[in-house]
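Below: one structure, written as structure tokens.
The other protein chains are all here in position, but one chain of the complex has been omitted.
First chain written, first letter: the chains are A, B and C, and each begins at residue 1.
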Amino acid sequence: MGEEIRVLYFGTARETTGKNEELLTAEDTADLRHQLIQKYPALGKIPFRMALNKELLKADAPLNNNDIIAILPPFQGG
Amino acid sequence: MGEEIRVLYFGTARETTGKNEELLTAEDTADLRHQLIQKYPALGKIPFRMALNKELLKADAPLNNNDIIAILPPFQGG
Amino acid sequence: MKNRYLVRGPITPLLISELLTLGNDDAGTGAVSIFIGRVRDDEIDGKRVNAIEYSAYDEMVVKEADGITGTIKSAFSDVRSVIILHSTGVVRAGEASLFIMVTSGHRDHGTRACRHALEMVKERLPIWKKELF
Partner (left out) sequence: MKNRYLVRGPITPLLISELLTLGNDDAGTGAVSIFIGRVRDDEIDGKRVNAIEYSAYDEMVVKEADGITGTIKSAFSDVRSVIILHSTGVVRAGEASLFIMVTSGHRDHGTRACRHALEMVKERLPIWKKELF
């Protein structure tokens, strides 16, 4: 049921989840987002975007096995 | 008959007059401009502004003894 | 340097001197526009910032910075080279964490491209900071 993906956490999402990365199974990014907020309720309170294989997502997308999803709080470089 | 002033030449005005500076006598800047073009006809062909005691002139002005007038072709710094 | 866009620790004066020599052999360059970002000792909630620790999604930084460089070069035809460098790890107050340099034939495209690159760096590079007090 769903694809096995690697999820990377950055910025405050690292502190919120206590993890740099983990393997999860999800149907698509909407499903993943839902699971993440269930698993880490505090993650529901910080604004974040997702990148799929280094490409910033503008809308929810399907997932494939071995995809890499990054959880990206607002950028703060500069 | 007029005030004795020091006239400084810069940029192409130096090449045109063959001088870095000279002492001249003039009533005011309009009179000076007229004299200069009489003396150095080629100076009438290059656009130049004048500075009176390091202050760029926006209009003709009276002169006093020992004033310094600079003949300034268009600036080219940078 | 971790890759061509990221360096571990501060961007030191020595490194900046070296970066400035890039493009010195291009006598068609008439304008060099540079922006250096430094860590400020701001006061936050009554505490003075001592340093900032930067973290980055390295691989995506490379992809995005490649994109920024390409966008700049297409948008400003007079631009001859673009260098973007950002720190990761700890950078203390007063030290530099960002260096952008654009060389161009003339000043107009160069100064605008440098400012544009700066805005895109802030908007598009996946980099985060954490203040240390």
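By our rule, a residue touches a chain if its C-beta (ideal position, glycine included) is under 8 Å from a C-beta of that chain, and two chains touch if they have at least 3 such contacts.
Treat the numbers as computed from the prediction; the structure is a model and nothing was measured.
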item	value
In the full complex, displayed partners of the excluded chain	B, C
Option from C:31, C:56 or C:72 whose C-beta touches the chain left out	C:31
Footprint left on chain B by the chain that the document does not show	8, 10-12, 14, 51, 54, 70, 72-73, 75-78
Touching residues on chain C - with respect to the absent chain	13, 16-17, 20-21, 24-41, 93-94, 96, 105, 107, 111, 114-115, 118
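FYI, only the chains that are shown with their structure count from here on.
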item	value
Distance-maximising chain from chain C - centres being C-alpha averages	B
Rounded Å distance between chain A and chain C, as computed from the means of their C-alpha atoms	27
Centre-of-Cα separation between chain B and chain A, whole angstrom	73
Residues of chain C engaged with two or more neighbouring chains	none
Two or more partner chains touched - positions in chain A	none
